[in-house]
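With one protein chain held back, the other chains of the complex are shown just where they sit.
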Amino acid sequence: MYVAVKGGEAAIRNAHKLLADRRRGDRSVPAIGLEQIVEQLALAVDRVMAEGSLYDTELAALAVKQARGDMIEAIFLVRAYRTTLPRFGYTKPVETSLMAIERRISATFKDLPGGQLLGPTFDYTHRLLDPELAGDVAVEVPERRVESHEQTPRVTDILGHDGMIESDGDMPEGADTGDLTREPLSFPLERDLRLQALARGDEGFLLGLAYSTQRGYARSHPFAGEIRIGEVEVELEVAELDFPLTLGRIRVTECQMVNQFKGSSSEPPQFTRGYGLVFGQSERKSMSMALCDRALRARELGEDITAAAQDEEFVISHSDNVQSTGFVEHLKLPHYVDFQAELDLIRRMRSEHERRHTENNGTQEAAE
Amino acid sequence: MTELATYNFAYLDEQTKRMIRRAILKAIAIPGYQVPFASREMPMPYGWGTGGVQVTAAVIGPDDTLKVIDQGADDTTNAVSIRAFFQKTANVRVTTKTTEATIIQTRHRIPEAALQAGQTLVYQVPIPEPLRFLEPRETETRKMHALEEYGLMHVKLYEDIARHGHIATTYAYPVKVEGRYVMDPSPTPKFDNPKMHNSPALQLFGAGREKRIYAIPPYTEVVSLDFEDHPFEIQTFSQPCALCGAKGSYLDEVILDDKGGSMFVCSDTDFCEDRQAEGQLSANPAEAAE
């Protein structure tokens, strides 16, 4: 006789035990420490911080470990923690021209004030697996330039001096910068909210969309005006103090794309901008973000909206990987009630179809 | 290391609860209208009941008794998981008895036992917008609701009739609330739609990923869309529940073997167990299985 399955609770408990066991793996292999993750899997930590929207290397490392290296799961863990944190205020915009630069390149000028600085990049490495890295080889101390405390002007500032590029755009008088984690989005969005959504958007999704703009789906003739990576100060204005309070330093990657010019009978032609800024070191993400930002400005710039990357509702509604993974994976949950409803309907329609078929055959035979 | 995180009663912080509570009051004042709210990331995935969980967390108090069902059953894994979440974070009484619960959180079913005044039914909603599959753009569907322009929905249902001879929507069957808003009842089978009409209970709907809350106050008109020549009708089953003999409850088909053998049992486990306890056992379940 059939007995309904019980014991969901025990099943869940056992599944979680098994998960913990698999996470630890072979006990004869030393457990990985958070410092090791922070130091040696730093770019994984950076991605979790960026898309988790929480700058904390240790928590991000913990999330990576807990998620067994599944990046989206780690991002989810960080997000679910972040959402419980109290909000004390909003910091001042970070001043990237004051960045302590670790890497800075421009594809638009051969040389420029502040110079080109390759920094710690995969670029120009030959992608040959290095068997030496399987062990713990001694690493040479790299040469570093003497740290300069001079301001390094942004390429867009240089271009902006003589009006060659559009200005950065100002927030309307009295407008507060939006925060999609505190207020529901309502389309169409202003650029501030769009940039916020892109900054925490899925790297892979934005990469694909950015690539599509290069292949003709909303082509925008981009140049990598500048990419810079380094630390910036985070400052908070406090009502009681007449100077901003420095909260600390965070590492960010900024990308300024210089795009297709525009102009009209009233306005001289000038380049347009696409902007990317993400926590940590991630050129791929910041460049993708900048390309998507530019594509999504189609409405503002009076361009025809013909491609996916220009479609704000489409891009922003599907860029969040925590949302996407939740809904895709929710198909694992039982749906047998709805499925039963569909089964029932299809059975009914099939039997009606069969009846019609037999009736038709019957009349045909009679006619013969 | 960061201190071990501590959480508020029912997990959500008070500011988040206030935001959700304000949305709930507006939702009740405008039956069937989807109120946007700043849905939070929850410690369970989007699509797994985060909307319902947020609504329940904003409403629940220490004196409540909570029941959680998924597909009508109290013992499906996600129902177990959500119930455990509230036991842990709010330390509330939980029950499987529909009649004992003050708050019932549900996914895909409305209990068979008639709900009472004072009870609140919280639905987990995946896609709150009934027009979404006709028009994917929020900017457009919002206009359609504003203008009460629901022709497209009727066209879709009628196309079904033309093609299949039936309205091919079997669950998440659209309803019109108080003669104004067309609303998605969440993916409950249309079998449950009539239970929404004039219910003495308050019905709250939470869509976490889509960031919407909507409501049906008690004693509110809820009409399933239909046509004069194709009136709305619910599923009927040709046999009673094989376990409790109930006729007129919604049944799940349970596959018994790979030779086409199956049996039908109540999807509402509490309803079925109650009837079995009352001695309403089916004469021969094995026979019913054939």
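We just call them A and B in the order they show up, numbering each chain from 1.
In this section, contacts are C-beta pairs under 8 Å (C-beta built on N, C-alpha and C of every residue); 3 or more make two chains touch, one makes a residue touch a chain.
By our rule, contacts and distances are computed from a predicted model.
Asker: Unshown chain, UniProt name, "ABC transporter permease subunit", "Cbb3-type cytochrome c oxidase subunit 3", "Phosphonate C-P lyase system protein PhnH" or "Cell division protein FtsX"?
Answerer: Its UniProt record gives the name "Phosphonate C-P lyase system protein PhnH".
Asker: Have a look at B:59, B:101, B:207 or B:243 and name the one touching the chain we're not showing.
Answerer: B:59
Asker: Return the single residue from B:31, B:45, B:72 or B:130 that touches the missing chain.
Answerer: Here the residue in touch with the unshown chain is B:31.
Asker: Which of B:8, B:87, B:235 or B:276 sits in contact with the chain that's absent?
Answerer: From the options B:8, B:87, B:235 or B:276, the contact with the absent chain belongs to B:8.
Asker: For subunit B, which residues lie in contact with the unshown chain of the complex?
Answerer: 8-9, 14-15, 17-19, 21-31, 33, 35-36, 58-62, 118, 142-143, 145-147, 178, 180-181, 200, 202, 215-221
Definition applied: only the chains that are shown with their structure count from here on.
Asker: From the mean C-alpha coordinate of subunit A to that of subunit B, what's the distance rounded to whole Å?
Answerer: Using C-alpha averages as centres, the distance is 33 Å.
Asker: Hey, which residues of subunit B end up touching subunit A in the complex?
Answerer: So the residues of subunit B touching subunit A come out as 1-2, 5, 7, 11, 13, 15-16, 36-43, 45-48, 50, 70-73, 75-81, 84, 107-109, 126, 136-139, 164-166, 168, 170-172, 187-191, 209, 211, 235, 242-243, 250-254, 256, 263, 265, 267, 269, 285-286, 289.
Asker: Applying the document's contact rule, which stretches of subunit A touch subunit B when the two form their complex?
Answerer: Spelled out, the residues of subunit A in touch with subunit B are 1-2, 4-9, 11-12, 56, 58-59, 76, 79-84, 86-87, 181-188, 313-314, 317, 322-323, 325-330, 333-338, 340-345, 348-349, 352.
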